[in-house]
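A single protein chain has been omitted from the complex, and every remaining protein chain is retained in its original position.
After this line comes chain A, so read on.
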Amino acid sequence: MQKRLLLNSQHLSITISRLCYQLIENHNQFENTVLLGLQPKGIYVAERIKAKLEEVIKKPISLGYLDITFYRDDFRRREEPLAPNETKVPFIIEDKHVVLIDDVLYTGRSVKSAMDAMGAFGRPAKVEFLALIDRAYSRDIPVEATYIGKQVNTVLSQKVLVELTEQGKKEDKIWLIDNSKK
């Protein structure tokens, strides 16, 4: 197994800042915009985006957690049933601009499931998608991110491993792991 570091703490912090300024360009003061982090790891990225945005625009931003377990299309095709996580959407998303946030964009199926899950809370005016890492050329369905932290070309045997301090890690590290090489 080979590991290549994609982002360290410093690079991650710069990436989060850049993503926030891109969001501010499009959403201004976030009067009509809410953030939805996808469970499990997208919520950590979303928390950091929220904190940075609030620091810059000096006002609170609405952030919810969205779990897609019950909306996935691979239920009963896996070895075990999927364990769900908490969904917390304590605001109305009807007619809002929603920014979905996840750590890694791979096949696009999670994003499709997230769109279905979000539909249970209302009909947003517009939906955008922010991915910290975009695994390019690996989509099963035609889904693209509106905001991308870092794009990497990967093959099937490779995997992106996200390690964040929120998970109890000493420091932030995002790795590209290749299982085909020893």
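In the analysis below, contacts are C-beta pairs under 8 Å (C-beta built on N, C-alpha and C of every residue); 3 or more make two chains touch, one makes a residue touch a chain; residues count from 1.
Note that in this section contacts and distances are computed from a predicted model.
**Student:** Report the protein name recorded by UniProt for the chain absent from the figure; options are "TldD/PmbA family protein", "Aspartate carbamoyltransferase", "Branched-chain amino acid transport system substrate-binding protein" or "Sugar ABC transporter permease".
**Tutor:** "Aspartate carbamoyltransferase"
**Student:** Any idea which of A:13, A:62 or A:87 touches the chain not displayed?
**Tutor:** Reading the full complex, the residue touching the unseen chain is A:87.
**Student:** Just checking the interface: what residues of chain A touch the absent partner chain?
**Tutor:** So the residues of chain A touching the missing chain come out as 67, 69-71, 75-78, 80-87, 116, 119-122.
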